[in-house]
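Before I ask anything, here is the structure I am working with.
Yeah, one chain of the complex is gone here, protein chain that is, but the others are all in their spots.
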Amino acid sequence: MGVNLKVAEERQFSLFSPTDYRYAFQELTPFLTEEAFIKYKIKVEQALIEILVKSKFCPSSAIKELKKISDTISFSELLAEEERTKHDLRALVNLIKKKVTPEVAPFVHFGATSYDIIDTANALRYREATEKVILPELIRLLETWLKLAENESETLQIGRTHGQHALPITFGFAIAQYVDRLGGRIQKLKEAVKNLRGKFSGAVGAYNALRIFFKAPERIEKEILSKLGLTPARVSTQIVPPEPMTDFAHIIISTFGILANFADDIRHLQRPEIGELSEEFTSHQVGSSTMPHKRNPISFENVKSMWKAFMPRMVTVYADQISEHQRDLTNSASQRYLPELLVVFTTAVRRIRRASERLMIDRERMRSNLKISEPLFIAEPLQLLLSFSGYPQAYEYVREKVNQALQEGKSLWEIVRQDKKVKRYLRRFLPHQNALLEKPTLYTGIASLKARKIVKYWKKELIKFK
Amino acid sequence: MGVNLKVAEERQFSLFSPTDYRYAFQELTPFLTEEAFIKYKIKVEQALIEILVKSKFCPSSAIKELKKISDTISFSELLAEEERTKHDLRALVNLIKKKVTPEVAPFVHFGATSYDIIDTANALRYREATEKVILPELIRLLETWLKLAENESETLQIGRTHGQHALPITFGFAIAQYVDRLGGRIQKLKEAVKNLRGKFSGAVGAYNALRIFFKAPERIEKEILSKLGLTPARVSTQIVPPEPMTDFAHIIISTFGILANFADDIRHLQRPEIGELSEEFTSHQVGSSTMPHKRNPISFENVKSMWKAFMPRMVTVYADQISEHQRDLTNSASQRYLPELLVVFTTAVRRIRRASERLMIDRERMRSNLKISEPLFIAEPLQLLLSFSGYPQAYEYVREKVNQALQEGKSLWEIVRQDKKVKRYLRRFLPHQNALLEKPTLYTGIASLKARKIVKYWKKELIKFK
Amino acid sequence: MGVNLKVAEERQFSLFSPTDYRYAFQELTPFLTEEAFIKYKIKVEQALIEILVKSKFCPSSAIKELKKISDTISFSELLAEEERTKHDLRALVNLIKKKVTPEVAPFVHFGATSYDIIDTANALRYREATEKVILPELIRLLETWLKLAENESETLQIGRTHGQHALPITFGFAIAQYVDRLGGRIQKLKEAVKNLRGKFSGAVGAYNALRIFFKAPERIEKEILSKLGLTPARVSTQIVPPEPMTDFAHIIISTFGILANFADDIRHLQRPEIGELSEEFTSHQVGSSTMPHKRNPISFENVKSMWKAFMPRMVTVYADQISEHQRDLTNSASQRYLPELLVVFTTAVRRIRRASERLMIDRERMRSNLKISEPLFIAEPLQLLLSFSGYPQAYEYVREKVNQALQEGKSLWEIVRQDKKVKRYLRRFLPHQNALLEKPTLYTGIASLKARKIVKYWKKELIKFK
Partner (left out) sequence: MGVNLKVAEERQFSLFSPTDYRYAFQELTPFLTEEAFIKYKIKVEQALIEILVKSKFCPSSAIKELKKISDTISFSELLAEEERTKHDLRALVNLIKKKVTPEVAPFVHFGATSYDIIDTANALRYREATEKVILPELIRLLETWLKLAENESETLQIGRTHGQHALPITFGFAIAQYVDRLGGRIQKLKEAVKNLRGKFSGAVGAYNALRIFFKAPERIEKEILSKLGLTPARVSTQIVPPEPMTDFAHIIISTFGILANFADDIRHLQRPEIGELSEEFTSHQVGSSTMPHKRNPISFENVKSMWKAFMPRMVTVYADQISEHQRDLTNSASQRYLPELLVVFTTAVRRIRRASERLMIDRERMRSNLKISEPLFIAEPLQLLLSFSGYPQAYEYVREKVNQALQEGKSLWEIVRQDKKVKRYLRRFLPHQNALLEKPTLYTGIASLKARKIVKYWKKELIKFK
């Protein structure tokens, strides 16, 4: 099953799908390529044989014979056999039967239906891909963001709502939101992947075949699957119930949404008029093929674009929940596209992590942007303090004064402080409240404290993740 | 806030949305209409006042004043105020302030931002709608299907894969799959709805406003929300993190998929050539406006159609995960459409339950359909038994004999039994195995046993649901 | 069919769908409400009667009788009859039959199937809604943008790619893109709506019923439809082929995408750090319920949000292309949601027009933003002129100089002009080329000319639209 890498590298250009020629994630190769899938299907056939051996159906040499199979099957053989039978799993079974001794051959795939093998192999490889590659990759991203949230927990930044300046926060606080959202998805992903189920209940789920030979075929199913570390579905048709896989896809896609949200935020903060962040640029990197001065947030654009390409595929997953009676095959081709989602998602995770690690933060710019609306954002504390001091209609009063401040180009606090109408209310303000009005950049609530709390929380959770 | 029902009934025809003029679910009115939403927002304002009273910010009479508010607000006032302010929540706050005493007015909405109220009100009403109406409705459907699975656990039916006859099962076994899938979703829905979060962290999530007056604003948030039975998000921006709501929508939509799958199955089993099921038809009911003989599976068609209308809305939910910085408002209008999903889903649940209750089962027809391929479906046990008895290439052998049986119009078993080539293998078959080959309708595996086991399992779970 | 408007206004709050309680477009009421739909169905029944009269099937008084029907049907009657028959169209037919004279009754709906009426009524009302309301509304938006493009054709603005500064353009040129894209969609919408088809081919499309009475039933279909200004589908099943309606929905949704794109652009140009545009704010308008200083781009956010809510519904339209055999009913409920798309789309068109009309343009700010990167954007002309003058690797040379300029905080042109290495090439530059390098704001290509050309083109087309 070896591949000539040199030629392979050349070959990628003759492909149609960018997933392979451009966005592949090499570490997922052992789980999610077609080759990997075949190996996983063989693993399931092996588990079956082991239980048949244990049940004295076939000679114990069968186990060893099956173990060697992966190395002896050539893909051209497999293709030829599939061409002949028009059935990919039967082709594989036929080849295995050909390559084992005559005593073992009858027990290859014995009592199994194709989807006992396929659904089980999929549950297994998706779980292993997630646990061995995707989760570690997500955890590395979480660690990167944790560090960022921690380091910037005191860095002043304007909080923005509607793209407009609202109230001051810290940059670390903004990042802490992403830490928390991502951490929450990681927890859900761990659960979702554990819920994936295998099956060995035969062609219509009623164990018709196994029941000929075993009194308690459910026990046999359980034994085969536990060889692989899997649990059987409580009940199945020809296929496992689709909901656990649907949940798994949902968690992946909703995690992708967090990456896309982060990407958008960073993109906008890189606008030259805002300039709070920038993506590190290598000295040979090119921004535009015609404008030598361009420096574009391409990593973040790329992740957003990938999300646009893959998020809608959830519609396919939902459509695949519907399978007529004991199953129809209209979810077969469509399900073959699920590995791609995992691959591109993981590529996006890594890309956003690397770009996050290289993020250049302009703290001065954050502070100077904050200053733009400093004269205004005491509007909120002012109306609250006036209200608290008993001034009626404080909100409306302050709104009018804001308009006046904007028109006269003066500071809101200046105008209000000189307004006799409110003087007696202002006197009731406490010192720390006055301090806020004098120095509005203090008005960050508990932003930095909260950032640190969230960091602490997820550092603890991280230990459990590993 | 009363509504003239007589006129209302007439009025429904002047609407654009079929959700209101055709597919409404009355029991959800107290939770999911615009009016209900306003009342829930007032409830949140009330919780705030209670904590402010407790903190000695305002007179304890405030609590009583706020409690009366819902009854004194007229919608025309509210519309007029929103027209003036272009801000729906501010309009509500202004009206409340107008209707309370001057001592209380300054503390209405004190320290809150609109989305403290809105996101909290949404979490609350979606949870209550789910717990009080949607879950009970789902449980009733589960009970209906449980009964069906139990009653029909022994009813022979052909298992169908690819729409083709595969192997025999029982009709109760087929229904048990749906019981199990639906039961699993109900469990997930209960979890999802408990994960919905409120917030009271102010305009950018950093408690800027509350921090002016309280050392530990997170405690205040916790107290307000616990008045409503809610938990705050661990960290929020202007809005709660979107993932819990995304998960909630996902569970609803993936449950809808199960209804759609069931609907398709039943529709096809109602085809006159199959005729195993039919939807009860009232004596006045009309199938076609021109063909007086038509009897159509309209309830099941309707549910499938509804799924087609609402499943794609998950794309909106995923798009709404993205909100720039401390939030942008591009998820405001789109989120207003979420209640509709819950309403139409619940209507579909009830409709499929009622149609399931009235389902007419033609057990004779199930048996006679099974007979069509009876001569063939011993192919599987035959190849397995031959394999087991040591016959090489049993699968290929049986496949050829199937072709012969089809061409000669003979029974497969007859042909094989007379084939000298296999005679010595046949002798090794055990009596219960021979019985199967003689009477293929015995070949149902553990279908009826499994149906009963699943029924038993979910009956136990049902008790926990309630 | 009158509605008590006073009560109706109150009633809107007891609805589930925001389309009716919040985003309705009143001028579409005569076409797209349930009431309107019923009236259109009656119109189709009228057209049928007229042809039956012409064919001497029924007395000519029938025409007058049918014309009065709309006014005499009460909705409570209709609801009661539908409750009884479970068939909305048959309920309507029964009521009409009841209200006409016994001589006419047998010829109401004579030879028709429900979908002869429904599909024809839909084609008619969607066409009329489009031609009478939606297209005029779109044309008004086009005129608004045309004026904007014309007025601002000379207003300097930085062109932005990747959110980064690229090269100078004019604001009118940027708007001209939207003019052109919108104009193109208007042309397509006019075509799409003309392609909508009616049918009168009976229950399975083969004119089975009409053929009993007419030699050439296709001629009868043509006559009925031409009464309504419609063309029959070339061939139909129980329903018209779905593609023309699919195309119509596609044009609406792809036009919606242009609005969403425009909305995003304007939102970002309203960020305070950019500040080139702002949405006019009325003196009583509220931006935030807690921050009296907030001024948010709510109209543009709203339109983007609406697009997110409605764009995914195209998936439903595509799913509805599939209808089994001569039709199944799984597209019935889902198609009832199509009018909502038209309503909300038209609301978005109007909203974006009004916000465009009130757009406040800060030309000074556009110019000052442009200045930020002025020193850099001669990079492009410089590398081209150097290339043209024969300097090898000009792109790489300029890229290095850009880095130097950024590091030394100097102007790129200054650095290059003093670089001996390139002196002899610089001498070859022509005067108008040197002028560009001296005054980079001249480097707008043909932006203003193109803006005016596009305006001129669409002004001409506009005349054809009307």
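A, B and C label the chains in the order they appear, each numbered from 1.
By our rule, a residue touches a chain if its C-beta (ideal position, glycine included) is under 8 Å from a C-beta of that chain, and two chains touch if they have at least 3 such contacts.
Keep in mind that what you see is a predicted model, and the values were worked out from it rather than measured.
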item: Among the chains presented, those that the missing one touches; value: A, B, C
item: Which residue of C:F173, C:F200 or C:W413 touches the chain not shown here; value: C:F173
item: Per the touch definition above, residue among B:F256, B:F377 or B:Y391 touching the missing chain; value: B:F377
item: From C:K147, C:R211 or C:R350, residue that would touch the chain that is not displayed; value: C:R211
item: Option from A:G159, A:G198, A:G257 or A:G287 whose C-beta touches the chain left out; value: A:G287
item: From B:I63, B:L79, B:I139 or B:M291, residue that would touch the chain that is not displayed; value: B:M291
item: Positions on chain C contacted by the hidden chain, ascending; value: 57, 102, 105-107, 110-111, 159-163, 166-169, 173-174, 176-177, 180-181, 184-185, 188, 202-213, 217-218, 234-238, 241-243, 246-247, 250, 253-254, 257-258, 260-261, 264-265, 268, 311-312, 314-315, 318-319, 321-329, 380-381, 384-385, 387-388, 390-394, 433, 436, 443-447, 450, 454, 457
item: Missing-partner contacts on chain A, residue numbers; value: 1, 3-4, 7-24, 28-29, 32-35, 38, 74-76, 79, 84-87, 89-90, 93, 109, 111-114, 117, 202-203, 209, 267, 282, 284-291, 296, 298, 301-302, 304-306, 308-309, 311-316, 319-320, 328-334, 336-337, 339-340, 343
item: Contacts of chain B with the absent chain, listed as residue ranges; value: 160-167, 267-268, 270-274, 283, 286-288, 290-298, 301, 315, 369, 372-373, 376-377, 379-380, 383, 395, 398-399, 402-403, 412
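FYI, only the chains that are shown with their structure count from here on.
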item: Shared interface numbering between chain C and chain A [over half = same, under half = different]; value: same
item: Where chain A and chain C are represented by their mean Cα positions, the distance between them in whole Å; value: 34
item: Averaged-CA centre spacing for the pair chain B and chain A, given as whole angstrom; value: 25
item: For chain A, residues contacting two or more additional chains; value: 160-163, 166-167, 268, 315, 380
